[in-house]
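Right, I'll just put the structure down here and ask away after.
For this view, one protein chain was removed and the others were kept in their places.
So, chain A:
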Amino acid sequence: MAAPVPPGAPRPGSNTPQAPPPNYVPNIRGTPDGLADNMQNLNLYRPPMTSNPVSRPPPFGQPPPFASSAPSQGIPGPSPSFARPGPPPGATVRPAGPPSGPPVSTLPPNLGPGRPTGPPPGQPPAFGMRPAAPHSSFSSSLGGAPAAPLSGVPPPGGSPPARPLGPPPPPTLGARPSASLSPSPSPFTSPPMSAPPPVPQTGVPSNLMSNGPPAFSGGTLPGPPRFPPVGGSMPQPPLGPPTMRTPPGPVAQPQPPYPMASQGIMQPPTSPFAAPSWQMQSQQQVAPPPPVPGPSQVPPRMYSMSPPLPNQSMTTTISPAVGQTGAPLVGPSKIDPNQIPRPSPGSSVILHETRQGNQATIPPPATSDYIVRDTGNCSPRYMRCTINQIPFTADLLGTSGMQLAVIVQPLALPHPSEEPIQVVDFGESGPVRCSRCKAYINPFMKFVDQGRRFICNLCGFSDETPRDYHCNLGPDGRRRDADERAELCRGTVEFVATKEFMVREPMPAVYFFLIDVSMNAVQTGATAAACSAINQVISDLPEGPRTLVGVATFDSTIHFYNLKRALQQPLMLIVPDVHDVYTPLQTDVIVPLSECRQHLELLLESIPTMFQNNRTSESAFGAAIKAAFLAMKSTGGKLLVFQSVLPSVGICALSAREAEGRTNMSAGEKEAHKLLQPADKAFKELAVEFAEYQVCVDLFVTTQTYVDIASISVIPRTTGGQVYYYYPFSALSDPAKLFNDLRWNITRPQGFEAVMRVRCSQGIQVQEYYGNFCKRIPTDVDLPGIDCDKTFMVTLKHDDKLQDGSECTFQCALLYTTVYGQRRIRVITLSLPVTSMLSNLFRAADLDTQFCCFLKQAASEIPSKPLPLVREQVTNLCINALYSYRKFCATVSSSGQLILPEALKLLPLYTLALTKSTGLRTDGKIDERSFWINYVSSLSCPLAIPLVYPRMVAIHDLDSKESEESVIPSFLPLSSEHISEEGIYLLENGYDCLIYVGEAVSPETVRRLFGVASVDEIPTLQHDNPLSKRLNEVVNEIRRQRCSYLRLKLCRKGDQSGMLFYSYMVEDKSAGGYSYVEFLIHVHRQIQNKMTS
């Protein structure tokens, strides 16, 4: 585990855990602004730190050891040096609103002064200061390109939070991590300290773990692009100080209950958005590509590791007012809603090297736009950890109140500019593996004894190097060929699987389409939509003789079609026995695409008419999938089911529990969550059988009624598939989305018959996997289907104490078959430093990942626990972490202050949003909640955030904002204060897209956007004027980013659609929960209670 450290290097921390504080530290942090916070915290504990011989081994040529610099940062003194340019975007916990006089008094002293006076929101001066410095430094180092973003963006970050309050009393703010904790792990040692670039504070995407030179390119902009600057660029005239008063409670709920929401329909079906065409797999070549990114990487380039920037100093400056950490919150009403932490936008591309100076770097936020260079650790796209340093004991982890888990997305889409994953072929012998734990060779395996042996970084076992893999070591102790061999220098590689990894020939790509043709499905147009979508995607199926297709339809019986070419017409074969199903033919039901294309097209065209007069309202869904499964059993493959009604007959028939549920609910809410559990075990048993035979089921639910998603979704979840939910299905607006979803489903990079396992270094073990898979043995998950969108959460636990200063490695191995029938093993390795310091943990916390874990855990618990309990648990998770930070890391300050760790400052906001999200609300339909739970289970980090905290942009003035480098304008906070009735807003959460048209919008704008003067009817979006074009650009860009064709819904005030829109205004007070400000106060109180108790 400590592999990177050369033998001779001093390892300070290792033997003396309690020793002085970590060497590296302060600047490290995953999130923007983090630096600043850290610095402040540092102050407290500085003394100990210094004592620590932190030195980083010179061999690496790192900047001066931290130790040296560290001292300089004296606790109090240093503050000036840290002139923090702007307040970190997020830093923000805002004290109460300025305007009101009285509140002021309540504010903590230190903050007090500055606040009220200054124009709260964007304070010009603040901005000014902040960016300037960094930019220059950056831009120089960066290519031109990045520079631009920087300049533009800074404001965002700095924006409102500008807390440039006078003399920032840094001390007040949290003591940072470094402090209390024991000696920091040596490996990272010093260099970091000294080096920190000035920039980082801002957003810092780059975060090296220890020190490193800032990896990020657009330093300031780290923020995820989607979050608009809080105050910044957005025109917020209305939001003046006046609005800032306390919680905007009342505002939020304007809508009178109206009957039906009119869904805005957007694009005509004919304009499918172009799905990004990632052809990851096809691009790969076995021959290792040049180690360095190819020419493709144009835009952002890594800047060379410039000398470490003195970032630390930067951070400090921020401090005071910023409360980077702690925003003092006192009186409930005193908080300025515009100054509380909000996601900061960041639109420029960040360059990220996964390791620098042999230290893991802190990855940029999952939601940001970044380009990764794999320098040893895997790209954070594939695997990221909730904390980028690993606590050395379970106790330490427990103390932190955070969770340790990794989020794995093994086939994640790379950025187009990234170097493709290299494929390594070891020939017949197969990849080199540890003979004990079977870990795959990776950059952290340490070769010793002249390269004759290697030590496994996961289990510590020493193995002999296979003869033909032997290579001498260089003076630095590395193999001489380490840089040429992808498996020795890349965190992610693919091995060509040998026979040993196959129980049979790699399976062909099998696609079986199963279409509901019951009366409802036909009459609502769902059948026609499905057939048409399938017909259109046939041409997107992989070419070649190994692509097999089949079609079946079902109502109360199951209809297969013999597509064999010799027949004049497809022959319909009906399986009428839905209690004991079977496949009517062994062959000919699934045939090579090349042999049946015409028949298939003909058939798909005629199915809707064939069943035009179908009067069968029953649906034998369970039997149908079982029958289709039997047809596919010999090969496995993808089963795509288009389902429209509740399965009512045959095996796995369900009853309309929802109706029963309602009556029960009135009786008592106790059992309400039972409806979110599968009705019985039948589907689960079925699903396990499917998984065993490598059948992956995707479910497209095109319905207008209750279909008991809780029960039927078990099938896709267990087989590595996915549920798509079109409710209420509209034949006008949904076919386009259905087509695009289907197309993406089929064309996205994916694999079949996969098995995944995550291995951890000794001392840590996998506790649980979460996601869509089938688990038959404890260590592996079976994935009949795996694709680039599927993400797994893997929770970890300590089973032993780790060695401080060592590294802890996580290795995810995914064995799968590509759509072209190659068997591959994708090995994703992430090696993170082990720390014994709590503050390090907070500094290295990864907000997006952590929140993603919250979300997934909450989702998995909703069906089994009463909702209030789940909400409370979520809130407590948040509170515990913050409490731990407050108690152990923050400087002692007024108890009246709420102090947030910089890295996690958005946690309260997200937590609040989560408690108000669809799945945790009681007012939603059961199916919608079930879908939400199901959607979350395989959701990736970058999509998890917008799901609960959607991004909202104003679109009525799109054309007036030309300057932005990003297509998507900056985002508005999700608060009704930011919505003007004269505006039109677009809100998207990665799945749905709502367009809210205010009541007082100028007809001209409406006409330009929608082509009609009033939006009663369904508008089209494509019109020949700049505004409309801009809107289309925006929508297309969102779709591209989300890899999802968002269904556009029109929302208008005064009806249900408007209520839907307002339900996303999570910062508002609502029937379901606190306003943001109130929530902060609540959190604060809870922490205070804990502190005192």
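What we mean here is this: a residue touches a chain if its C-beta (ideal position, glycine included) is under 8 Å from a C-beta of that chain, and two chains touch if they have at least 3 such contacts; residues count from 1.
What we mean here is this: contacts and distances are computed from a predicted model.
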Absent chain per UniProt: "ER membrane protein complex subunit 2", "glutathione transferase", "Protein transport protein SEC23" or "Adaptor related protein complex 3 subunit sigma 1"?
"Protein transport protein SEC23"
Tell me which of A:P576, A:P728 or A:P1003 is the one touching the absent chain.
A:P576
Looking beyond the chains shown, say which of A:T393, A:T616 or A:Q1056 touches the absent one.
A:T616
Among A:N358, A:Q389, A:S556 or A:Q643, exactly one should touch the missing chain; which is it?
A:S556
At which residues does chain A meet the chain that is not included here?
556-557, 559-561, 567-578, 580, 582, 584-588, 603, 606, 609-610, 614-616
